[in-house]
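With one protein chain removed, the remaining protein chains of the complex are shown where they sit.
Presenting chain A:
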Amino acid sequence: MVLTGMFMLGQLTCFLIGGLIAPKPSTAQYNLCTKCYDSTGNRTRWLYPRGKGACKQLESLDSALQAENVVFTFQVPLPRDNVTLDYTRWQQNLIGILQMDILYSKDSPVEEGAKLLLDARLAYANWKPGRKGQTNWEWYAESIEERVLECTISEKKEGHPYVCELIPLFELGSLHHDFYLLNIRLPVFKNKPHNKGIGIPQDMYLVTIYQNGGFTKVWFSIKTVFTPIVLAALVWFWKRVEAQGRPPVLLEKMILALGVALQFLNIPVEWFTLYFDMPYMLLISDVRQGIFYAALLSFWLVFTGEHLMESSGERSTLRTYWKHLSAVVTGCLALFLFDLCERGAHLANCFYSLWATPVGTRLALALIIAAGVSASLYFMFLCWTMWKVFRNISAKRTTLPAMSAVRRLHYQGIIYRFKFLMLTTLVCAAMTVIGFILGQVTEDKWKWESGNTALEIEYTSAFYTGVYGMWNIYTLALLCLYAPSHKLYPPERDPYASTNSGAEEIEFSRLDTDTTEISALASFAKKAATD
């Protein structure tokens, strides 16, 4: 009971930390380009709108200009309140999205499937020591990218603006430097279809998305707090299993695997990003999340399978579940490949997009569909196994009164344990899904007004920290409540019982009797399962 209360409290804390302290997870800054005049047409030259040696700005694109004279420049971040702002490493990553501002003209409209050829070059600069001015612009990345221009217009009137689709431009896995500069040229080559039939471009907008520093701080703290707790639980759990004096059963192995996967997700290696340039962090965090989800999904499958109460006494291994687990593996592999193609490729070229080419789009779609199919297969397997379990449970219920006391206790334990986890899992999953949907439909902030003090909850952040905390607590609960026990059973079955430390005794006795009984039964789930 105490433990349950603590879990609840921990959950509430996580939610409130996210909602009250943290800002929203990420922010988008809307930047308008400055059109610079490049007299030389030399694409390796850096042109920038602000600071010493700023470029000559173009007021409008008049007909005296050539394509190589026009450079769209973005110098981020923008100054505010007369302060030259700079990026901090707490802001973690930067995503750039481009939006074209194009006017309609009857004789030169945006053609269907018109292709933009963007010559994009990215540079960085830092503060000089003591914040006295900034260093020169240094090359960071460059690429010549092709993107399809998709624009629509409601009223085809001369000079009216098109509404153009967003063009994903770049993704930086680390925000290591203080300032960034993007130079975009739209080159024209003879005999090539690029940058032709693109209407009358007026301006370019760049939306830069970064993680908020405050959110990163809160996030890191949560991870850092959870790491030792989960580690302690893992060690305790494994000691308990070893104390049984028998090889661990599959379910125990699965719980351990889940715990290890969670711990892998928890370990706050992100702290290193504050000191080193680690552009692969995005990929790594995706992989870590993927591993945790794979472990969680596999665990549910095995857990239901182990409660079928119809196996023939032989110890089940992972191989028993290969058919079901292959769905999880395929799905995760597909997603991993997709991630590798998208975020992995960003390591080599941050302007790369899998969706930009038809082949890439097909590949991406194929991988996503594969993941989707395996997900639905997985849920079919899971539902089918669950249905079988419930059928068996109701069949057992009818025969329960006719059994001996020990056996009845055993089966009641199995049924109770199964139902308990089912309920918890369902509640957790439902809360995640509901929270997610609420986040999609509502605004970022929720307000509760009481009297003259308005309490604002940063909903999105609360959702992230809440869900993260919830799955941590879920796993912790599994580790604590489903650890094999030595109590309540004849000592000859548990030869190491007397060697257990007193501390563990106390810890265990804090649980209410019902739960203890269930946990105690965990080790016998497979033994004497024949009816």
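The rule we apply is simple: contacts are C-beta pairs under 8 Å (C-beta built on N, C-alpha and C of every residue); 3 or more make two chains touch, one makes a residue touch a chain; residues count from 1.
Basically, contacts and distances are computed from a predicted model.
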| message | Looking at what's absent rather than what's present, what does UniProt name the missing chain, "Elongator complex protein 5", "Cytochrome b-c1 complex subunit Rieske, mitochondrial", "Protein Wnt" or "RNA polymerase II transcription factor B subunit 2"? | response | "Protein Wnt"
| query | Among the options A:Gly18, A:Pro77 or A:Pro279, which residue touches the chain absent from this view? | reply | A:Pro77
| query | Which residue from A:Pro201, A:Gly305 or A:Pro484 sits in contact with the chain not drawn here? | reply | A:Pro201
| query | Hey, which of A:Thr13, A:Gln289, A:Thr320 or A:Thr361 is the one touching the hidden chain? | reply | A:Gln289
| Interface with the unshown chain - residue positions in chain A | 20-21, 23-34, 49-50, 59, 61-67, 69-70, 75, 77-83, 85, 88, 90-91, 95, 97, 99, 101, 105, 107-108, 159-161, 166, 168, 171, 186, 188, 195-196, 198-201, 205, 207, 209, 212-214, 217, 286, 289-290, 335, 338-339, 342-343, 436, 439-440, 444, 454-456, 458
